[in-house]
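A quick write-up on the structure given underneath.
Apart from one protein chain that is not included, each protein chain of the complex appears where it belongs.
When the chains are written out, they are named A and B in that same order, and each has its own residue count from 1.
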Amino acid sequence: MLQAFQQHRWPLVIVWVLIIAAIVAAPAVLPVFGLKLLGRFLSLSIVALGIDLIWGFTGLLSLGQGIFFALGGYAVAMYLQLNSSSEQPNGIPEFFSLYGVDQLPGFWQPFYSPWFTLIAIWLIPALLAALLGNLVFRNRIKGVYFSILTQAALLVFFNFFNGQQKLINGTNGLKTGVTKLFGEEVGSDLMQRGFFWLTALIVILAWLAVRWVVRGRFGEVLIAIRDDEPRLRFAGYNPTLFKTIVFAMAGGLAGIGGALYTVQSGIVSPQYMTVPYSIDMVIWVAVGGRGTLIGAILGALVINLVKFQFQSLWPEGWLFVLGGLFILVVTVLPEGVIGWLQAGGPRNLLTRLGVPRRIGTYPRLEIDGKEEAKS
Amino acid sequence: MTTALLEMRQISVSFDGFMALRDLNLSLQPGELRAVIGPNGAGKTTFLDVITGKLRPTAGDVLFKGRSLLNKPEHRIARLGIGRKFQSPRVFENLTVEENLALAVSHPKRPWPLLSAGLSAVERDRIAHLMGIVSLQTRAHQVAGSLSHGQKQWLEIAMLVGQSPDLLLVDEPVAGLTDEETDLTADLLKSLVGDHTVLVIDHDMEFIRRLESQVSVLHQGHVLCEGSMDQIQCDPRVIEVYLGRNEEAA
Partner (left out) sequence: MQLLLESLFNGVAIGSVLLVAALGLAIVFGLMGVINLAHGELIMLGAYTTYVVQLIFKLPALQPVYNAYVLVAIPLAFIVSGVVGILLERTVIRRLYGNPLETLLATWGVSLILQQFVRSVPLAYAAGLVLALVLGFSLPIVLPGQLLDRPRARLVRAGSWLVSALAGVLLAGGLASQISRIARATSRNVDVTAPKWMRGGIELSGMIFPVPRLVIIVITILAVLGITWFLNRSVWGMRIRAVTQNRSMSDCLGISTDTVDVLTFGIGSGLAGIAGVAVSLLGSVGPNVGTSYIVGCFMVVVLGGVGNLFGTVLASFAIGVLTDLIGAGRLLSIWPSMPAPLASVVDFFATTSMAQVMVFALIVVFLQFRPAGLFPQRGRMVEA
């Protein structure tokens, strides 16, 4: 793996320099609206990193990451609402009075604490993912069964959050734009700029953390699970445990992404838990290149930017494009754009178009063999 | 008589009424090399499935070092010291040869230590040594999926040895190998005997003969007879169910 990295060091370094330059320059260049947009998409790329971890490396296709994404968002929104509702009747968030609730539901209580909230943002989704994952994995339910069970779980959570007005404001969701943090409105330009920096920083930290997980021996076990899980058991490993941990990690990442997304979009609602949105998350990773972390980040960024642009030009057309993208990437480009680049795709394309290939030496062949298998 | 390393008592397995194993008794002494032969459908693979915990027997008990293996998950049984090589080679195709071996050799097999642990010097040496034995050094950084069938067979045997189990269960190790490779495999297995207990399942009579071991004949889910290869070949029951046909073919 390390060798593969060195082999393609240059393109990667350039990509990184560009990314960091863009992050540094963005607040100065972009208007606040654009900045918020970029910050939101960066938050989504944290979710994509988690999906890449479980799907790209471990082979678990979760169609329910929206649960964890939304839970992170709800956690931060609940704190912000509580923190800014002291002037409201009963000292609880305003929406409660609409449904005639005058006492704060018990599970809101801990969210008065900023420290609890900071931990809850990632810990609650991670624990829930661990629980759900373990219930499924311990019975050796896998493949598409896992996918459709996660999808059903997503629908269940959607129903719950959507239907419980008195607990969590139901379909309206929780707004964070006019809430206050450090005495400043969350929706203000100053705060939004701060959130952008924070998001960019966390994306890089998340990338480093996931890289650390997949590059080490732990990552080898993950790939072994993807290749042949039953065989791994006979080598003395317990795949259930690894899968549970890695699913929890992805859940935690989704929670962090959801929290950052919420403060930058100004609302969290059950819409974050719809079935289509969670499947869209998978396509970000698929297009970027599963099994490549940069691919996941860039995939989330680029697809969302394109979607945003496209929807302002031709809103009805987007679903055609997205649907086509799903079909295309799966049938034609299974390793995604970055994976294709790393596997020497452009060179192969040139060869196909008649440009002769330079003949490599023997060790070169070896490296190529390694590359092919990564796809 | 020393206590047996592995003891199978009255094992029966039924699939929807079909008895894959019937009252099977078998015991292995520490350090023994044992070959198990039997015609197709005799229950050879089922029998390994029972030992390694993949399949729960309908009746009977399996004891390993005096402890029952029933109701233990596969990875626990593996950690107790039972390694298995599958009939068709099963290696992790997207990992390199070295990484495959590292998985087998690695001592911590739990997730948390593996997050931070590298390979120890001892483990590195062992991996290099194993690659030497099966002549895969030059392919250390090649992914296992790109190996030939024979190389995969050997890689899996090396992984099995690398796990350093007390009991090695080897299912058809020479299927698809050349004669020369077959001989080398036989030598490799024989060299393990003493420190390890080895159970080999195969069809290849020449290969079994080379192992110079006790042979158990499995037929319709139970052990028909046991003995040396020469004894077995003279046994009329065996000739009837199995060797008779085989020798005609030869």
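Just so we're on the same page, a contact is a pair of C-beta atoms (placed from the backbone, for glycine too) under 8 Å apart; a residue touches a chain by one contact, two chains touch by 3 or more.
The model shown is predicted, which means the values in this text are computed figures rather than measured ones.
Asks: Which of these, A:44, A:153, A:174 or A:224, touches the one chain of the complex that we don't see?
Replies: Answering carefully, the residue with contact to the hidden chain is A:153.
Asks: For the chain not shown, which residue from A:142, A:180 or A:307 touches it across the whole complex?
Replies: Hidden-chain contact among the options goes to A:142.
Asks: Touching the absent chain in the whole complex: find that residue among A:116, A:310 or A:326.
Replies: Of all options in A:116, A:310 or A:326, contact with the hidden chain holds for A:326.
Asks: Touching the absent chain: which residues on chain A qualify?
Replies: 59, 61, 63, 135-136, 139-145, 147-149, 151-153, 155-156, 159-160, 162-163, 229-230, 275-276, 279, 282-283, 286, 316-317, 319-320, 322-327, 329-331, 334
Just so we're on the same page, only the chains that are shown with their structure count from here on.
Asks: Could you state the distance in Å from the CA-based centre of chain A to that of chain B?
Replies: 43
Asks: For chain A, which residues are in contact with chain B within the complex?
Replies: 3, 212-213, 216-218, 220-221, 223-224, 226-228, 230-239, 241-242, 245, 366, 369-370, 372-374
Asks: Applying the document's contact rule, which stretches of chain B touch chain A when the two form their complex?
Replies: Contact set of chain B toward chain A: 52, 54, 73-75, 78-79, 83-84, 86, 90-96, 99, 102-104, 106, 109-111, 114-119, 141-143, 145-146, 159, 163.
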